[in-house]
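Missing here is one protein chain; the remaining ones are kept as they sit in the complex.
Each chain gets a letter, A, B and C, in the order it is written, and its residues are counted from 1.
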Amino acid sequence: MTAPRINRVQSNPFNITEEITALRGERKDIGAIVTFTGTVRDTAAGEKITTMALEHYPGMTEQELEHITNEAHSRWPLQGSTIIHRIGDLSPGDDIVLVITLSAHRAAAFEAAEFLMDFLKSKAPFWKKETGESGNADWVDARDTDTEALTRWQK
Amino acid sequence: MTAPRINRVQSNPFNITEEITALRGERKDIGAIVTFTGTVRDTAAGEKITTMALEHYPGMTEQELEHITNEAHSRWPLQGSTIIHRIGDLSPGDDIVLVITLSAHRAAAFEAAEFLMDFLKSKAPFWKKETGESGNADWVDARDTDTEALTRWQK
Amino acid sequence: MKLMYFAWVREKIGINQETVSPPETVKTISELITWLESRGPEYRAAFENRESIRAAINQTHVDHHSTLEAAAEVAFFPPVTGG
Partner (left out) sequence: MKLMYFAWVREKIGINQETVSPPETVKTISELITWLESRGPEYRAAFENRESIRAAINQTHVDHHSTLEAAAEVAFFPPVTGG
């Protein structure tokens, strides 16, 4: 049976239940479903955030997501995976990214979801810009911990 | 701000999106939402499964879930957690268990969800009985890997 | 003392709960199992592979060496398989 790989960039919100339903289809051999949702936090460096703008590199994004996804499917026995990343203007509390992994057992589903998020955070060409209550807009700095997170997946 | 802890045993299905919405409430300081859903697989030891019956120990279940949940909240900076476990007769493809964790950052949300599942699998008094196409009904054997999974959380 | 049985322990014994008054010499879970086995073949069948049986006193996991002192409710069951 094929393992569907759904990758999408969109400005619209997503519904997790609907995305799980679309991914699992009619399969009944799935035992474990893990989802990760990243959301916009309302503060950054102590200041209240009013808007977060998401920019990306069309074309390269799709290639990177495909690359990341193929790597995950080669490492774990996945029965399906979804990555949805939103772009455009978002508000605090809004969802930014959704990752779903399906597998027969929970260890593979958990590990693959963490792997996808770690690589997404360090490789997929997205950039966040936060606008604070003062009107100041700042590009979000990359976190060293995200780069460090990759090291655990080195073979 | 308080971190809600929702634990429930029920025969009805659950909706993941609705449960996330109920758990996060109006909070906008959440950055990471992890869900784990365990589902009924359609085969066991090579035989097609027609029904899975879930039995539990009312009273003790609630105490164990509270204990597991408190331990998770003491180990990670969680902004909320949900455990829903279904009981009664289920069919292949049906959801069995849902765990949700909320945190500011993804590592805590992932780890806490795995921790909750590992302890749920080895400590919460639930038992599964599978009925196959032949009509034979067998209690599911505990897996050694579930006991081993606990060792990584020893402090 | 209230005894409760779950899953295949319950099926082998044939009841899901009962109230018993074991003699004073029965002080631990292990001794309680031995005493129960003296009550009939259904108990001997349930506890045949004794190491695989899990126990709880007052709804808390305990091992077979635990004493029954404050035990109002004792439960016997196989290793759990939920989740």
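The criterion applied here is as follows: a residue touches a chain if its C-beta (ideal position, glycine included) is under 8 Å from a C-beta of that chain, and two chains touch if they have at least 3 such contacts.
Note that the structure is predicted; figures quoted are calculated from it, not measured.
J.: From the touch rule at the top of the page, work out which displayed chains the omitted chain touches.
T.: Every shown chain touched by the left-out chain: A.
J.: If I consider the whole complex, including the chain that's not displayed, which of A:Arg41, A:His56 or A:Arg106 touches that chain?
T.: Spelled out, the listed residue whose C-beta touches the missing chain is A:His56.
J.: If the missing chain were put back, which residues of chain A would it touch?
T.: 38, 54-57, 59-60, 63, 85, 96-97, 117, 120-129, 139-142, 146
Basically, only the chains that are shown with their structure count from here on.
J.: Relative to the centroid of every protein C-alpha atom displayed, which chain's own C-alpha centroid is closest?
T.: Of all chains shown, the one whose C-alpha centroid lies nearest the global centroid is B.
J.: Can you give the whole-Å distance between the Cα centres of chain B and chain C?
T.: Computed value for the inter-centroid distance: 26 Å.
J.: Could you work out how far the Cα centre of chain A sits from that of chain C, in whole Å?
T.: 48
J.: So the centre of each chain is just the mean of its C-alpha atoms; given that, what is the distance between chain A and chain B in Å?
T.: From the centre of chain A to the centre of chain B is 23 Å.
J.: Got the chain B residues that touch at least 2 other chains?
T.: Touching at least two other chains: 38, 117.
J.: Quick check: what residues of chain C touch more than one other chain, meaning two or more?
T.: Counting only residues that touch two or more other chains, chain C contributes none.
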